[in-house]
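Please read the structure below before turning to the comments.
A single protein chain has been omitted from the complex, and every remaining protein chain is retained in its original position.
First chain written, first letter: the chains are A and B, and each begins at residue 1.
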Amino acid sequence: MYYLGIDIGSLSCDAVLIDEGKNVKASSVVPTGARNRESIALATEIVMSRAGITGRDVKATVSTGYGRDRVEEKIASVTEITCHAKGMQALRAGAEVLIDIGGQDSKCIHMSDKTAVVNFAMNDKCAAGTGRFLEAMARALQVDIGEMGGLDKGARGGVTISSMCTVFAESEVVSLIAEGTGVNEIVKGLNRSIAARTVSLVKRVIPDYQGRPVAMSGGVAKNDGVVRAIEEALGCSVFVPDMPDTVGAFGAALFALERSTQ
Amino acid sequence: MGRQTNESLGYGCAYTPLVMLRAAGYDPYRVLPLTDSHDQAGLHLHDNLCPHVKKILDRAMGNDLPVLAGMIFMNSCDAMRRLPDAWRKVREGDRTVLVDLPVIADESAVRFFAGELRRLAGVLGEWSGSPVSDDRVKECIQEHNRLADTLSGLASKVNAGAYKGGRNTLQKAYAVAATKPLPEAIRYAEDVLSSGLKEKLSGSLPAVFLFGNILPDTEAFALFEASGARIVDEDLCTGSRLIQPVRIEDGEDLYTGLSRAILGRISCARTFNHARPGEIAQTVVERARACDAKGVIFHTAKFCDPYLARLPSIRETLRKEGIPILVLEGDCTTRSIGQHRTRIEAFIEMLG
Partner (left out) sequence: MLINYFDDLEKGIVSSINDQGGKASPRKLYSLEIARLGKRLYSGSNKVAWCGVTAPFDLLHAMGLTSCFVEFIGAMLASTGMAGSIIEESDHAGYSSDACSYHRAIMGAAMKDLMPAPEILVGTTVPCSGGLAVIENLARHFDKPLFILHIPQGDSDSDVAYLASQMKDLTGFVTEHTGIALDRGRLKAVIEKTNEARGIVNEIFDLAKHCPSPANSKDLNNFLITMALFLGSDESVSLARAYREEFAQRLSENRSGVHDEKVRLLWIQNRIQFKNPLVDTLEKEYRAVIVSDELNSITWGPIDPDDPFEGLARRAISIPFNGVTQRRIDHLKQLARNYKIQGAINPCNWGCRQGTGTRGLVEAGLREVGVPVLNLEVDCVDERKFTEGQFRTRIEAFMEMIQTRPNPWQQH
């Protein structure tokens, strides 16, 4: 039998299918459209066809993410905070600090070895330092969001972006461009400002974070430049799994397995 | 002459009774919100708290401070009231004192604040190891007034003269007065007054009255000038309100007189006259008229409730008087002023 985790986020809807041995059989990431149910159906369909199974082979589904209540077949819904912790603990045993930066949320979770969430904090309601923030900055820089990860190469790092408000930061970026500042310097400045905000979130959750293993999930973890800036700011290396954007769905799948076999 | 400790005491608010710190043998050092330290004060406070207070805490957390023998905090507003709470957490060993500060200046408030000043004298005496004598306080008042008068002379010259870089130079003198020992500050101000301002600005730019709270960065004033704003007078807590003279009537008890002088000084929005609610709006108009300003620029640190709350009535009063106002909110970084450049230029063009 198989177990399905679905994470309905603000930007993407992710599905992960696992077997009884917790092995990932298939995963999918589709954009969250205006209709959640359609995105859920599409993501589910993709994983099942990739795994070559039908709905009857799925023993249990757990949903997570902003639209978690929209999944009809679920046996339970669990928040993305708990699911991310669960997923990451399975991917990286012993990780204690989890930074998750998604489309419009960023969060830091303090985990213990029993996957329990010890403490967590989320960003304030605005999009500062999240995926949407980076998208807006990419637009201002007229670069592709997918390319942004490597664009800080060779930058000396003299530029600071002081505002984390998307609107103000965008106008800062525009004025830096007007002043002739290199794109790599601006990107590095943006990465460092996200890193600074992330570190303050980490410190709020775990004041003595030094020396604890750190992992990162969420779509922004695919951006090498941001990850490097966070590593520099924290003064340690950060573990990023192969598919950082499906950690929440993976955690949900693990809950589906756990709760249906209890 | 009292014992000089050669040590500094930090402070963050313009209401701090500097003469008493000096009388206790200390050099007052204003912890201005100018720093490259990381933005981390939100950890203990809140991100939506006054950036002035957060930057001061950032300096404490980032160890961006000279050696200080202690910190003097004033209970001037919500943000300033929270600063000592956080300071004690991030620098546990520091000696700190919080001085309560009434918001009005009636007789009972004057008496209470005099008591607070006496309490402060006791604390400072303990810190320095020798009691603060009345005579020494009186001497310090005279020295302080010499600095205040020199700065006010310099300000008058800058206000009247439109010297090239004048506003910038004046702000430097304020910064020296805020952070350096008194003799050095007086010398600096006197030198600038006698020789520092020569080259007059050409052309006739519209006169502007600048008011608000925290704007310590000299570069900000260079930017105002570059944007064509000819500031002919200013009312800022890091500017003309910083060092105000202390005048005590003959025969009045020292601390009562000092209390009256501090509570009665040109005030920031946190202090007001309860008999004339909303007087600040009228005061802004009068100050603007007095210096023949064609427009008013209001610059405030973000999240400053005392100013933000009074802004609508200030705006309305200026509108009735036909005086345009430009409102700028900053976060105590030069960049935030840089962001305002276009708006300042457009405002000046409008006053044209």
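Rule of thumb we're sticking to: contacts are C-beta pairs under 8 Å (C-beta built on N, C-alpha and C of every residue); 3 or more make two chains touch, one makes a residue touch a chain.
These numbers were taken from a predicted model, which means no experiment stands behind them.
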Request  = Return the single residue from B:Asn48, B:Ser156 or B:Thr342 that touches the missing chain.
outcome  = B:Asn48
Ask   = For the chain left off this view, which of B:Val137, B:Ala269, B:Val284 or B:Cys332 is in contact with it?
value = B:Ala269
Note = Those residues of subunit B that touch the unshown chain are 42-46, 48-50, 75, 77-79, 81-82, 84-86, 88-89, 98, 100, 102-104, 108-109, 111-112, 115, 269-270, 272, 274-275, 277-278, 302-303, 305-306, 308-313, 315-316, 327
Message = Using the document's contact rule, name the residues of subunit A that touch the chain not shown here.
response = 66, 78-82, 114, 116-122, 124-125, 204, 207
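To be clear about the criterion, only the chains that are shown with their structure count from here on.
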Task = Would you mind pulling out the distance in Å between where the CA atoms of subunit A average out and where those of subunit B do?
result = 45
Key: Residues of subunit B touching subunit A in the complex   = 38-40, 42-43, 47, 331, 333, 335-336, 338-339
Interface residues, subunit A side, partner subunit B - complex = 124, 160, 162-163, 168, 171-172, 175, 196, 199-200, 203-204
